[in-house]
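Handing you a structure now.
A single protein chain has been omitted from the complex, and every remaining protein chain is retained in its original position.
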């Protein structure tokens, strides 16, 4: 189930000065740093050894430092500070549970993104924090998990000679775009789940798994929370511009903003549908209960009086004249049938049958 | 049922560079291109052969290129790019599932519209993406389905000599107006459905088809989502103006904006009513269940004690003095009647009968 | 019941050019035109014959042309165009189902108002469109129904010599004010209904008429929709001013705006109350059902075991030693009483009795 | 119960010209006018005789005219007009049911305040309109009821020599502050009620008085409606300033605005809590019903089969071999016990017991 507060550990930070770089959050993967650089010649991509100094930015060169796994907080901190990140931003990188935002105040451009991911069960949702820092000729990415496949599409796109990103801005956009693409991917999987649940609720409410609707709503809440703040943040960035943003990247960001709007609307509509399904489920249950109650009521109303009557003639009083009448037994059967028929007719008239 | 996410296929686009013209969406119709041109002489309308070059814009001439069916993505792409559309816009044309918007940033004016349509069952709603591009002397329309009837009213209005649209702006307005007219058409059909469901809920809740209210709400959600963004987009266009927009088209757009506001209000009110009907249905079910329960309770409360009593005198103990009393049997009947009458009286007093 | 979409007929207008003056809406009354004019001498009021030309505006004269009933669309159109109304506005006059608005863009001042009216049953609500056009020395009013009584208060106020309205603006305000007064009238009737329903829900939920709450909510929705847009429209008019608006009329409009705010708040609060009543009704039903169920449960829990026991000693086995014991029968009665008393005691302890 | 629309009587005002000073509203108290004036010497306070002229403002003097009871509409009107109030404002004073507002457009400063008051039962809420008019050296207050105690705190504060208010602005603030203090008083009483109802809902839902929650919500709605508009109105007054407002009064008003914000938040939170209690009550009822149903189900499921079996061996067929078996009776008891035990075990396993 989607966890309520991903980054626990507030107690550990109580009253610490701002910028204390303690890693707070779920257990992170071991830190692996991959450096890709584009300049003259083909792109170069290699794993940075722990003790090795990261490459400095240089004119005509673009360096991408991808930090996968935040377990080695000291190394992450040293690396980030080495590229000029403010201590407060380093804190946010390590304290994974930040809200999505774009921070354009310092020298560079800093983004917190939240990447939603599902397990085999689409309702097993979690989200991972991805921090991106852009400066002249440098892109840094920090992510909680060392998942090689995540950035593979970027390597395919920019990995061949002549396909270098035109600047940090274009590479930064590509990362954000990838995250938004993942949001759509997750929304699609959730939409499939929602359609299945919809069919169940409307056709066979009894078969609905107990927690399914609640988990779906929680999942959509998680996705929405991760992407929604990007609307305002991107709109501001596009409107205000930034020294690092070239014409093309800005054009791309406008398109990205549109995707974000679409994703949020999608998530909202799905949440509305899920809420509607909860209502529909309650209505379906109420209607089933009502049906069953009507049957029970009918059976009891018909048979309780009859059973009583049978009970009366089962009494052992000495003086019960009817017991000795010749046609009493058939007459009682007539009464039985008449009472039952009358009650059924009355039920019909009331619209209960 | 209204599908949650029309354009699936996020996986196919993961990490692709912006502007990749892959057709993503439901299977589209084969591409058919119809060119209409107004200039000197009568309007000319013909189907463009696949290999044929589309006509270039020329002074004193208005060309309308209607692309019906997007299956041939390459052809669509070539055609759009030929008229100067940006790669990002071409992508949106082919990736049908975009949100409604007006894009006035480039050289032309680009609109995504969503056309709602019902099948024989008004609740079988789907919406089709219609992209419109306006430039000097040129109008392009791109739509998912090759439905000849859709634009027939425009052909009737502009198809006779002397009735040429005064510019791309007027023709563009006419397309948008047609879409909004369809929205009203669909809302009317849904309003009929809603009135029928309202009558059922209030008169015969048992007869309400299981999924009807949910489907109605989903349909209204779809219609609302398709039209609501147009409020802000049109208001901005009217307020800011655009080089392509003449005085008359702007006047028309103001009127269109008013229609859009009306359609959204209509849809909102219908959604509110539908939500109210869900509440009313639950209340009606609750009230039915309550009625049935009261009957059941009455019958059981009256007959269970009586049956018990009859059972007592049906016991076979050797020493049961009452069995031998002369008037025991009539006396027991008196008790039966008294108990029953007392309970009925008590029910009455409690307001349960 | 309040109809969802008053003005049906979208199909008839599909793709028509803007400004097509087709009457679309409920069947309207036959057109009757009453002209009142104030100038030197006493006010003059007369019915305009169908072929007669309406009076032209003149300096020092105020002319009010009241068009009651829109059945004769051609005459309405000619008359409106004669006074300089735009074709798009004429279309809105005839297509009765427009949303409330104020249109200050052209030469005159155009208003769509919606007049709510109840029948004998306050919940039989409908609303009528009243279009008002103001120009220098001229006021035009267009309304769906030829109801002589509607404007009677205005005739009383302005009909005597020396009481002429000081200009088109003051007369226009008087019409709008009358509509808002009617809104309060309708809200008062609905408030009476709401109080009655409130008493029923809280005192005798079973007696609540089936559809009453739903109809009340629908009625309030209709009233609110008709008046709410006037808030923004009047506020803008008062803020921006208009060449036709004199100091006094603007002062009056500010007051009217305050009435409108009050009416909307009233309607909102009544809607909230009505929603609360729906909740209260469900709670009351639930509580009734709960009470009845507890009784049923008690009766069944007490008598089913007793009846079983009686049944046991009604069995006809040859070898049942108890049947022959001397005090068996009184002993069984003791058991009966003990079991019943124990169960009642246990119910009491659980708080179910 | 809080009445929906305090000031009925819309019909009486239909089409009247603006500024018609008809008293419309609940029956008001007889008009009593108290004049207090501060100048040289001790403050003077006396009741103004009906025929007496109210004191004119003079330099160095502050006059407070408190009109308690609006029954004598003519006198109220004459008095108000005498101090320069606009006819539209006089109308609002007499038509008690206005919404809370501040009107800073004319020469003076006009306020409508709504004073909530409870009877012995805190849920017996009503609100009274208090109109305040400030001009240079003059404060007028108009209130529906002639309640001597209401302004007593002001007399205590300003009634001693040397404690004169420094101007009309400070006295006006004191009146508004008193109204807001009353709002807190009423909110406190309602908070006590809410806590009691909360305890009932959570501990003994059956004991909850039928209408209590609904009445609480209605009361909070009334209080909120009366105070909420003051947020915007005061904020504007503080922001824009006014010739009558001195530095100190403006400082005080800022503080008052903060109180108003707090009162509205309080009322909102209490409304949210009350809504939550409605939900909790429904859940508690549902849970009680569920419990009772489980018991009923258990008893019926155990005893109906047993009773049937007993009934079988109570049949009078000639040929029933079991009846003659030696150990049949004990064997049947074994069956009884086994069936009952098995069913109880099965209930346990399903978590129903």
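In this document, chain identifiers A, B, C and D correspond to the written order of the chains, with residue numbering beginning at 1 in each.
Following the convention adopted for this analysis, a residue touches a chain if its C-beta (ideal position, glycine included) is under 8 Å from a C-beta of that chain, and two chains touch if they have at least 3 such contacts.
Keep in mind that this is a model prediction, so the values were computed, not measured.
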Per the touch definition above, residue among A:46, A:99, A:156 or A:348 touching the missing chain: A:99
Chain not shown: contacting residue from D:52, D:124 or D:181: D:181
Among A:46, A:288 or A:319, the residue in touch with the chain that has been omitted: A:288
Residues belonging to chain A that touch the chain removed from view: 1, 3-5, 8, 10-11, 13-18, 86, 88, 92, 97-99, 101, 105, 204, 206, 210-211, 213-214, 217-218, 221, 225, 278, 281-282, 285-286, 288-289, 292-293, 295-296, 299-300, 303-304, 306-307, 310-311, 313-316, 320, 322-329, 332, 336
Positions on chain D where the hidden chain makes contact: 152-154, 156-157, 173-174, 177-178, 181-182, 184-185, 187-188, 191, 194-195, 198, 201-203, 251-252, 254-256, 258, 261-262, 265-266, 269-270, 272-273, 276-277, 279-280, 282-284, 286-287, 289-290, 293-294, 296-297, 300-301, 304-305, 307-308, 311-312, 314-320, 351-352
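As a convention for this text, only the chains that are shown with their structure count from here on.
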Fitting chain A to chain D on CA atoms, where both chains share a sequence, rotation angle to nearest 5 degrees: 145
Classification of the chain A:chain B interface as same or different, half of numbers criterion: different
Geometric centre distance via CA averages, chain D-chain B, whole Å: 41
Distance between the centres, which are taken as Cα means, of chain D and chain C, whole angstrom: 25
In chain B, residues with contacts to at least two other chains: 282, 286, 289, 293, 296, 300, 304, 307, 311, 314-316, 320
Contact graph of the chains (line, ring, star, complete, other): line
In contact (per the touch rule at the top): chain pairs: A-B, B-C, C-D
